[in-house]
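A single protein chain has been removed from this complex, and every other one stays in its place.
Chains here go by letter, A and B, matching the order in which they are written, and residues are numbered from 1 within each.
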Amino acid sequence: MADFLSFRTDEASQEPVVTLESFGDQSNATAVRIEPSEDARALLPFLDRISLVEVSFPAYTDGRGYSAARILREAGYEGELRAVGDVLVDQIAYMRRCGFDSFKPNAPLDDADVEAAIARYPDVYQKTIDGRTPIWAKRHESA
Amino acid sequence: MKILTANDLATGDVVWWAGDGWSRLLAQAVDTASEGDAIGKREEAARHVVSAYVVDAEMTADGPRPAHIKERIRGLGPTVRPDLTLKPEAGDLTAWVI
Partner (left out) sequence: MYQYDNYDQAMVDARVAEFRDQVSRRLEGKLTEEQFRPLRLMNGLYLQLHAYMLRVAVPYGTLSGRQMRMLGHIARKYDRGYGHFTTRQNIQYNWIKLSDAPDILADLASVEMHAIQTSGNCIRNISSDQYAGVAADEVADPRPWAELMRQWSSFHPEFSYLPRKFKIAVIASPEDRAAMRLHDIGLELVKRDGVIGARVFVGGGMGRTPMVAPEVNPFVTEDEIIAYVEACLRVYNRYGRRDNKYKARIKILVHELGVEEYRRQVAEEFAHMKALGLNPPREELARIAAYFADPAYEGGLPDALDRSDPDFALWVDRNVATHKQPGYAIVNISLKPIGGIPGDASADQIELMADLAERYSMDELRVTHAQNIVLPYVRKAELYALWQELHAAGLGEPNLDLVTDIIACPGLDYCSLANARSIPVAQKIAQRFAGNGKDAHIGELKLKISGCINACGHHHAGHIGILGVDRKGTENYQLLLGGSGAEDCSLGTITGPGFDENGIVDAVEKATDLYLRERAEGERFLDTYRRLGMAPFKEAIYG
């Protein structure tokens, strides 16, 4: 069982994480947490100095964090993107597709379950920023 | 009286707390007094049932009659398909439901 999971090759960030509100006042902060109601785009001017964004999931049913993650990745953010809170195994594959690469769940996750969940679907129907080739593109790849 | 209803976790069948277990027959429902919620939580935790809840009912000659039409239909089956109710031989039981 794991209470932290990372799919990154580098070390997980240990930087102190500040709220979005205080991030604006602390020009030296490199790790920030955003809540579901906060606008991920507020971070875009600062992406070059951020090494960790925590996206909070107070309840797994609140899907705003998926958009927040994609927005950051679409803007070119390459640092650690961590889903924190009510993170369950059945949502992890979708979170991966939206760009999350580390997870800090409230309740520990079974590693084997996570592995199975991520490997479950052989392909994807949509293009996101995770680099996977969508089915529609595979169908028309020149032989 | 207060009776406790739920659905069987695996089959989905409507069930009623009969004192020492669950019954599909509303007639076997017992008064759970103030214990219904606790029994329901315990039985959900044991994965026997899902969606347990307590309803008001009155005892009649035919057994407990839930106070609300929703649980009376739950206890009987769809009024528009008497053949699929728990008492198909009784024919149209709409009058009992309403």
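Before moving on, here are some points about what is shown:
Note that contacts are C-beta pairs under 8 Å (C-beta built on N, C-alpha and C of every residue); 3 or more make two chains touch, one makes a residue touch a chain.
Given the structure is predicted, the values throughout are model-derived calculations rather than measurements.
Shown as candidates are A:21, A:90 or A:115; the residue that touches the absent chain is A:90.
Although one chain is not shown, part of chain A still touches it, namely residues 36, 39, 60-64, 66-68, 70, 74, 88, 90-91, 93-95, 97-98, 116-117, 120-129, 134-140. In the full complex, chain B touches the hidden chain at residues 7, 9-14, 44, 47, 50-51, 67-70, 73-74, 77-81, 84, 94, 98.
FYI, only the chains that are shown with their structure count from here on.
Centroid to centroid, with C-alpha atoms defining each point, chain A and chain B lie 46 Å apart.
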